[in-house]
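Note that one protein chain of the assembly has been removed; the remaining protein chains are unaltered in position.
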Amino acid sequence: MKLARFAAIGAAAALALSGCSNSGSTEPTKDAPSSSSDSDKTADAPAEHTDITVWLAGEADTPEDAVTYLRETADKELNVTVNVERIGWGDLIPRVTTSLGDPAQTPDIVELGNTQVQAFTTKGGFRDITGLWDSIGGKDLSLQGFVEGGSVEGKLFAAPYYSGSRVVFYNKDMVKDVPKTLGDLNKLAAELNTKDVSGFYLGGQDWRNGISWLFANGGQIATFQDGKWVGQLESDASIKGLQAVQDLYLNGTNAPKDANDADTWVPFNEGKAAMFIAPGWAAGSIAGTDKNIQWSAFALPGAEGGAAPVFLGGSNIGISAKSQHPEAAEGVLKIMLSEPYQKILAQAGLGTIYPEHAALAEGDPVKEASVASAANGVITPASANWAAFEETKQMEELFFEVAKGGDVKEIAKKYDEILNKALN
Amino acid sequence: MIRRSVFNTLGVILAVVWIFPVYWMVNTAFLPQSKSRTSNPTFVPFGGDLSAFRRVLTPSFWNSMQLSLSVTLLVVVVALVFAFLSALAVSRFRFGGRKTFVLVILIVQMIPAEALFISQYKMLQGWSLLNSIAGLSLVYVAAVLPFTVWMLRGFVDGVPAELEQAAQIDGCSRIGAFFRVTFPLLAPGLVASGVYAFLQAWNEFTLATVVMSPSNKTLPLWLRGLAVQTNQATDWPAVMAGAVLVALPVVIFFMFVQGRMTQGLVSGAVKG
Partner (left out) sequence: MVSEPIAPQAVSEGAFQVAPDDHLDLPLRQPRKSLAPYILLAPVVVVLLLALGYPLVRQFIMSFQEFGLGQQLGTEPPAWVGLDNYKTLVTDPAIWTIIGRSLLFCFVNAASTMVIGIAIAVLLTKVHKAVRFTLTTALLFAWAMPVIAAMTVWEWLFDTEYGIVNWGLSKLGFDFIGHSWLIEPLSFFFVATVIIVWMSVPFVVFSVYSALTQVSEEVLEAAELDGAGGWQRFVNIIMPTIAPVIAVVTVLQVIWDLRVFTQIYYLQGAGGLASKTDLLGTFIYRMGISQSNYGVASAVAIFVLILTLVITSGYVRTLFKEAE
């Protein structure tokens, strides 16, 4: 019967295809015997040998040198083979959500963005590492803001891993004197602003950068009081900050009201903006234009001078609660938080947990500005609901309304209500 | 005839409109990074080169290509065969449960699958099918089947049973009649369903993210890895070059299948 023959051919083809393509493409699973394909060590180790899987976020965020150091050190000192998987930021949350709770599938160590980690720490996804953190320095280390973000009821579950700060890039031909206070910067931006050139390029929905004006004036997004999160946009300091950024929006920039923090260097590269603010790595996108712009960087100035608090990007890192080798994992984590490892991160321009690494930035204006601005850096409210709230894009709308020139006090009231509901 | 040339012109205009974003994608793939986002658009990539393509043709790309091809071809073949058999059954036979089957197939397509992936992950894990071509293909085939059955049923219904009857009266067996007369008429429908199934499997990424291990990515995951960057600027020419490479196999598949099917059509039953 032709039909049966047809079906049989189809089935045979399916089997053949699955057979021959299955072999080469699978990674050794966690239950497979020891030797990892990316380690070149020998097999005769005296102590008990373990495999530890580390998930790092981003294809290239942690420098490869650090990974090499980690593998070699773990192998030598702990007799541990470290299997590093780099997970793209877009894949990270789905993967962690499905794997973290499963002893057979969970990675031992996971890096998460500093705004993403609360959702998992507050639900028992990670192991208590308060002791580990204290043993390497505890309160003497930097990035204490990340400690708060990674803790639940005083216990640390996800340690700070690294931070990335924001700096102001400026065109040396247009900006002769670097402004010393935030008020001066607003004035300078208004002066430089013409029909074709933005004094300071700030998109109407760019809340991650715009919020620095709020912080610089002492304002906050929300604080934890009496067991719940309370929106703080209506405080005097916050109102002052929102008015300051509104002043910039109305007088100092031509940036579209629907722009956010993507590709902010493009107008700068074309000579259409005198200043813009971006994370330190944006420096790589300024080079390579044919306009030959002379540029440098400075830390966003505070209201009274010094460096303004800016939004700190960065990651936390912790050990899965369901890890099958928690002691070995602690050893590996200690290496990742150790001074030599963190130094490699610092040399790549990232902010680390060791205060002494700040000195490494000397000579490079971008790195120096990063260090200065990170010193006062702020993170998002450590509410377990913050990440989901960010997804609702209400912050973008808040800034959009401010940028359009609406009544700041009314806007603050409206969004405080939204915050109160969303964060609790 | 004037009418003809009006139609022809309209056809060309439509083609230009539809191809424009594709052209823009290809254009960007040839540009240097600094020119990919500017206020003076570059319409023809003079001074561009293949460097973006070179940047993306990495071993991880080829690994992903191989994986995607294996999974997708398997899914298309299995889904078409299974769906075709079912379409036959539903369209040409009477049997108890036929209405139920048709209804279930329709309803299954209406269910949003957003929360399904965590259950499907657990299921595959229980069967040790995680990070395997078989496992991923299984969930893909299931995802594609309802639609494919539905489509093919529509096509089979569009070919009246009288054609087969006539052939049987002329001496063919029922099956013979089917394959000589109806099947060639279904060829275009099979192509449309096949390309759709191909595209679904080729572009899916929610399930692929959780089922496959991080170093074993399908092409959409690989492409997303290029496009979604948090701590560095996105290399748009590379992303577009990658997208061109991801789109190519679909086009090749269609051209290949279309050629074969049209042959069968021309030599087959209709012109007789």
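We call the chains A and B, going by the order they appear; numbering starts again at 1 in every chain.
As a convention for this text, a residue touches a chain if its C-beta (ideal position, glycine included) is under 8 Å from a C-beta of that chain, and two chains touch if they have at least 3 such contacts.
A quick note: this is a predicted structure, and the numbers were derived from the prediction, not measured.
Contact with the chain not shown here comes from a single listed residue; of A:F120, A:F268, A:Y341 or A:Y354, that residue is A:F120. Checked against the full complex, the one of B:L130, B:L145 or B:M212 touching the unshown chain is B:L145. The set of chain B residues touching the chain not shown comprises 4, 7-8, 10-12, 14-16, 18-19, 21-22, 24-25, 28, 37-39, 41, 81-83, 85-86, 88-95, 98-99, 101-103, 106-116, 118-120, 123, 138-139, 141-143, 145-147, 149-151, 153-155, 157-168, 170, 172-174, 180-181, 185, 188-189, 191-192, 195-196, 199, 203, 220, 223-224, 227, 236, 239-240, 243, 246-247, 250-251, 254, 265, 269-270, 272. What chain A contributes to its contact with the hidden chain is residues 7, 97-98, 100-102, 119-120, 123-125, 205, 256-260, 266-267, 321-322, 385, 387-388, 391-394, 396-397, 400.
The criterion applied here is as follows: only the chains that are shown with their structure count from here on.
Centre-to-centre, using mean CA coordinates, chain A is 36 Å away from chain B.
Residue ranges of chain B in contact with chain A, taken from their complex: 32-34, 37-39, 63, 66-67, 70, 73-74, 77-78, 81, 85, 88, 117-118, 121, 125, 130-134, 137, 175-176, 179, 206, 209-210, 213-216, 221, 224-225, 227-233.
For chain A in complex with chain B, the touching residues are 1-3, 6-7, 10-11, 13-14, 17-18, 21-22, 25-27, 29, 55, 57-61, 85-91, 94-95, 97-99, 102, 104-105, 113, 164, 263, 265-267, 269-270, 272, 279, 281-282, 284-285, 288-290, 313.
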